[in-house]
Every structure is written in C-alpha cells, then in structure tokens.
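Just dropping this structure here.
After this line comes subunit A, so read on.
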Amino acid sequence: MAATIQVENLEIVGRRGKGEELPIVRNVSFSVQRGEMLALIGESGSGKTTVALSLLGHIRSGCRIAGGTIRVAGYDVTALTPHERRSMRGRVISYVAQNAGSAFNPALSIMRQVVEPALVHRILPRRELEARAVSLFRVLALPEPETIGERYPGELSGGQLQRLMAAMALMTDPEVVIFDEPTTALDVTTQIEVLAVFKEVFAERGITGVYVTHDLSVVSQIADHAVVLKDGAIRETGTVSKILFQPEDPYSQALLAAAEPRSRQTDLAKRPAQPALLDVRKLVVGYGQATSAGLPEKVIVNHVSFSVPKGGMLGVIGESGCGKSTLARAISGLQPWAAGELFLNGASLAGSVRERTPEQRRHLQLVAQNADSVLNPSKPIGKTLERVVRFYSGLKGEAATRRVNELLDMVRLSPALASRLPSELSGGQKQRINFARALAADPQIVLCDEITAALDTVVAAAILDLMKELQRDLGLSFIFITHDLHALQSICDRVAVLYAGQAVEVGPASTLGKGVHHPYTRLLHDSVPLMEPGWLEATQRRRLAEATPVTTLNPLSPDPELCCFLARCSDRVGGLCDRVPPPVLSVSQGSSVLCHLPASIRPEFLS
Partner candidate 1 sequence: MNSQLSVLIGRRFLAACTSLAFVIVTVFAITNILPGDATDALLGQGATPEAITAMRHNLGLDQPVFVRFWVWLWGVLHGEFGHSLLNGLSVADVIGPRLHNSLLLAGASAAISVPVSLFLGITSAIWKDTVYDRVISIMTLGMVSVPEFVIATTAVYVFAVRLHLLPALADVGSVHSLRQFLAAFFMPVASLALVTLAQMVRMTRAAMVDTLSAPYIEMALLKGVGPARLILVHAIPNAIGPIINAVALSLSSLLGGVVVIEVVFTYPGIAGLMVDAVSSRDVPTVQACALVFCVTYLLLTTFADIVTILSLPRGRKA
Partner candidate 2 sequence: MQVASVLDRRSVLKGAGLLVAGMTTQPGMSAPIFGGHLKVAGAVGSTSETLDPARQSMATDYIRGHLFYDGLISLDDRLNPRPALAEAVESDDFLTWHIPLRRNVRFHDGTVLTADDVVFSLLRHQKPEVGSQQYALARTMQSVRAISPLLVEVVLDAPNSDFPAILGISNFAILKAGTTDFRTANGTGPFRCEAFTPGIRTVALRNPEFWGQKPYLNSVELIAIPDEMARHNALMSGDVDLIATANPRLVPMLKKNGFGVVESPVGTYTDLSIRLDQRYGRSADFVEGIKFLLNREQIRQSVFLGFSRIGNDQPIPPESPYFNHQLPQRPYDPDRARFLLKRSGLLDETIPMVCSPAALASVDIAVVLQYAASRIGQKMAVQRVPADGYWTQYWMKAPLGFGNINPRPAPSLTFEVGFASASPWNESRWRNPHFDGLLRDAKSTRDDTRKRQLYWDMQALVSSGAGVCIPNFTNSLDAYAPHVCGLRPSQAGQLMGYDFARSVWLNETGGRTG
C-alpha cells in the first residue's frame, strides 16, 4: 500500500528582500502511512513549518519549491493548478495552526469560520454543517457546545481556540491533518487536556497526521514516527521510540539531553539556612480604583508572601495570566503596589523605583523576559553594558572597558561581541547579554522573568547552567519566574506556586511530586508531559479514576476571599471550600499551602 504522504527529495529555496536565493529545505524525504502520526522535530529555523506547509501546497511569499515531489492522499501537490489546490485544501488535508489566537479571524464568529472549509467545498448545506460542528465541539470537550459558535475569537481562551481549530480541521473529515505546534502556546495544564482529546479523535477517525513540534515529551505521547530536522535537512528518521531512546545522530542526542529533566542542584542548596535577603510580605498589586476594602478594583497579585535567602534561588511558577510578571514588576519598583511590604537586606523597599536608594536599585536587578526588546537596538552591546557599569560604579574609560570584558567573560561570551548591535546576535547570546547587563550592577539578587521561554531547548539549557554557575561563583540570589516546571526543578531550591495572583504553595523545590501539595501544584506537576510512551493515557486514566464526584458549587458569584482554584479543583469539599476561605497550612516537608487540604490528600502529613 502506498503511503498517504510521500515526500521525496524536497528542496525549498527562499530569499530575503533582494538577496540571493538560499536553501531553506534540503533534500527532505519521508513518508507517512495511513492512520499514522509523524512528528517533525526541530528547533526554530529548522524548516519544519516550511515542510509542513508545503504538504498543503502552500509556500510562503519569497520562497519556492526548487525540486522534489510531494504526494498527499493521491494528489501530486507540486503539480496542482491553483484551482485544484484550493479544492484539496481543507477537504483532503487540513491544518491546525500554532497560535489559534491569531489564526482565527477576529472579525468573524467562530461558527462561520469553523464551517467555512466544509462550506467552500460544498460538502453539506450550512445547517447540517453547523450541527456537525456542534457535535465536534462536544467531542472536543468544549464548554457550551451549542452556543460557543456564536462567540468571537477575542472572547475565548487559548486552549478553547486551539480545540476549536482542531474542530475546524476535522469538519470535512480530511484524510490528513497537519498540526503545527498546536499546544506550544498553551499552559501545561491545558496542553494535556488538548493532547488527550486530539489523540482520542485521531485514533477514532483513523486520521493520518503530521505533528510539528520542538517538544520531545509531546512527541513521545502522540507520534508513531519522527523526523529530526536541522537547518532544513533531515538528521534522523525513525520510530519515536528509536529516536527518543536510541538516537544515533549527535544532534538528536543533544536535543534529547537538553530536554531530559536533570538536576543542576549542588551542595550549596543543602547548606545551613541563610538570613532572608528579600522578604515579600502580603504583597497586593492591581489596577483601577481602590475599593472600600482598600484593595484595587482588579487584583493581579493577591497577598503574596515569600522570602529569598542570600544565595537562594526561588522559582515562581504559574500559568499565563497568574500575575507572575506583575509580581516581578512590583518587586522591581516599576509597578506600584496597593498593600504589603518588601524588605531588602532588612530595609523596607519603596514602591517606586525613584524612591529607592541607588544601592537598593543596584542590589536588585531585573532580567526581563524578551531578549529582543530588552536591549536597545540602536546601541552596541558594549555601550549598553558600559552605561550600567558607569551608572552604578562610576567606572570610566579603560576601567569600564575592562569591566565590560569581564562581564562578557562571566556570561561566556567573547569580548569581541562588544561592538555588535543586538540585532547581530542570536537569541541565546542576547539573553546572556541581558544577564551581563544585570550583573554589571554587581547585584545581590536577580529577578529572571521567563528568560528561557523564547529560547530553543538546547540554548535554554545553557542559560540555566549559566545561572547556576553564577549562583555558585558569585553567591547571587535569584528569583526565577517561569512556566516550565522542569527548568524550575532543575535549578531552584524553593518554589512559589502562583495561581490567580495567590501564592497557593511555597516550599522546597525538591519535594515537588512527592508529599503533600496544593491541588493546583499537583495538577501542574502531573500535567508536565514525561518522555514515556503511554504517559498521557495513564495520566488521563488516573485522573478519571481519582476524580471525586464534583459537588455542586455555591451558585453565587465567587467570593474573592474564597479559594481561587475552587472552580477547577477536583478535590474540593462542598460546604467547606465554597464557604470558608482557605487557611495557610504548613505541611511536614516545610511547605505552606493555601488550602483546606481535604481528606483525600491531607492524611498523616499534617504537622
């Protein structure tokens, strides 16, 4: 039987502006059998999306197919007329884009867009299509399947949109579906649900698929075969288990090594307790006018307390929108807070950066999330660093230059880079410079806000190594804000779990996954995919088994005093959780948890 997808010697070239044509995809061949799922693995710039789109006969402007053949479900994609191509797209082969938030047209209702592929191919009348869409919504576990179609993209969450996009892709019962990083933009707790639904639906419908991703754990859960791409060329092809467990190509091995959860913990973490360097007490940050309670109208960070000892590394984890970046801005003095206190070295910190002493500003440095926007694009990086050196230590001329070189060395970069502009650096190099900029102040504590989020796995791993080295060599303290539990576990000694602005749990990082935790912490921990075949099914099964019968919630509008996780909590206790605000409980391993800790998880660990 011929493969459903057959790509042979594919060559794609492209040009930038008026430059020369450069190869983007080189001699790529692979095939996918009917009903199988192939993973296209690669880092950014590897050409994986280009290959995936070429399967639909779509080449982005400025590029063209220079050679090779693509056969999908019996069509010779490279030889189709525009009309034939149109009739194939959406009907025989459909596409699930990476970022559903921007791939849905904001001006059209969901239903119009979901039924559109079927409508333009005149598969069924609109009314029947809408009925089919509703049943797909139900299958994909979307809330209010009957009416969700009337809403607009701006009114829905990322996870919902991603599932709606899948629904759209399935409307025409296509033979092939291309998934382009469909879960990358999602929070882990959402990702697992989406993945589970996807997998179930593929199996049920016998869909042949191509799954583009950089996340090896996801690959292990969802694909049968995998192709590893680098710089537009195939490095390795094989079954998923072969690639994940016996990689032959050095690049595959490196990828795997970087993705492997690994501890960078040193003995340092086990040294005796140090005095608190930074102490955050009941911090409240928000927007809008103050309410009668003296709190802002919209609370973003809600009574968060934690402390960071000297030389300590605190991880702050939470999903998008939980208030972690606002917390970072407040601590840096860029966002005034409504209530609470902050102490650095025992001295109270003012809310506004302008009211802090130069010493305080120097001791507390922020390394912001986006390396692209954090460096002034019109200044050579040497100048940027020099300015910081000069600002804080007053060094000039020769001495300043020496210090800049020292800093570059500290972040393992060549001093020759000092004359470059940020645009001439790679993402990883920029993030290192970003670090050097913070170090230039000679700080005591560094706030790192999602610094690895935009980086490829290998590069991110190197940055984490760097942080650990700096902690060890300079005795620096860190607050590491992230949504990546692996990264956090690998370097942090303590962790604060943020949910809806509240620190639902603060405790040692080493105990994650064991002992007593807040239900959200458990959910978070359990949702991070492991590189084990069958993990997804196992987890889902376990969840279904464990789920306590959900008690009806108090229908009244949620009281801000009540548990913020109430609506999603599978352990909630009716009559308690929806009536009494959760207490802060200390549990044996040294964590404090903001929860009633229902019987199912509480038992004997209470101290």
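What we mean here is this: a contact is a pair of C-beta atoms (placed from the backbone, for glycine too) under 8 Å apart; a residue touches a chain by one contact, two chains touch by 3 or more; residues count from 1.
The candidate set was assembled so that all candidates are chains of the complex that A comes from, given by their letters.
On a predicted model such as this, the values are computed, not experimentally measured, just so you know.
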Neighbour of subunit A by the touch rule, complex-wide, chosen among 1 or 2: 1
Complex interface listing, subunit A residues touching candidate 1: 53, 56, 58, 60-61, 86-91, 94-95, 97, 99, 102-108, 116-117, 120-121, 151-156, 168
